[in-house]
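Of the protein chains in this complex, all but one are displayed in their positions.
After this line comes subunit A, so read on.
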Amino acid sequence: MKLSKLKFSSDDKIAYTFILPSFIIIVSMLGYPMIFAFNQSFQDVTVFNEGSYIGLTNYINAFQDAAFMGSFGRSFVFVGFSMIGAFLIGLIIALLLNRDIFGRGFLRALIILPFIVSEVSVGVIWQWLLSPQLGVLNRMLSAVNLPTFRWLSNPFLAMVSIIMANTWRLTPFVVLILLAGLQGIDKSFYEAAEVAGANHWQKFKSITLPMIKPMMLVTLVYLSFASFNQFSVIFSLTGGGPGNATEVIALNMYQNAFQHFNYGYGSALAILLFLLNVALSLFYTKVLD
């Protein structure tokens, strides 16, 4: 349809008038930097070099860069386990808080705390929790005569640690969204299912899950890109170490752009991360639809 043939009602015009300021702000605040980064990703801009166009060289270099490819693999491990953890724990908590339990309002307010704490603080809190001698976790383990662990200095456990911290931070978001979905389900569906003799699992599988599918989609998309873009929690908790054990894409990108001042290459990594997020969002939409 040609734009000139589009007919706008007076309500449409009012609506677009109200949307316009926000649209302009979003385009200028988000659109411009994105276009700038996209353009820069095709140049060899460094702090010492104004840059010239080099085609796809930055992108080709990224796939030949062992450090980036390593961080790419680690990102999938980090994101995958964070998503599974946050989603399952969040779903269980949402189901519990949807029941008529004592102190439900207080618990709902309490559960949101990790999400409103700044990401750097999350890193620092978990650093204290996981500290080898003074940390709460090791003290609890030794109190019940279990072995203690080098949570942050062992490469495998360091990855486990950042996944735990990220899961802790993201779970409240899952709870909030899924709880909103659960509360929107008409009780008559469950009553009808009970009359028909359905058990708890059957009600959950046939009523709850399909009804909260749109919320699950929102949750998965958010968990995915929030985890892929995660920087502050990891940076303040492990700094990407020990060695490169917890260096994910966002940290690798930061190092290249802001520590090595390789802006062109850093922009290419940012665009790759953006494309990855878009592709995964489309994938989740396709699967859940």
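Everything that follows uses one rule, which is that contacts are C-beta pairs under 8 Å (C-beta built on N, C-alpha and C of every residue); 3 or more make two chains touch, one makes a residue touch a chain; residues count from 1.
The rule is short, and it goes like this: contacts and distances are computed from a predicted model.
Chosen from "Sarcosine oxidase subunit alpha family protein", "Sugar ABC transporter substrate-binding protein", "Rieske family ferredoxin" or "Transcriptional regulator", the protein name that UniProt gives for the omitted chain reads "Sugar ABC transporter substrate-binding protein".
Shown as candidates are A:Ser9, A:Ser22, A:Gln64 or A:Gln133; the residue that touches the absent chain is A:Gln133. Checked against the full complex, the one of A:Phe63, A:Phe204 or A:Phe258 touching the unshown chain is A:Phe258. Taking the complete complex into account, residues 47-48, 132-133, 150, 152-153, 155, 238-244, 255, 258-261 of subunit A touch the chain not shown.
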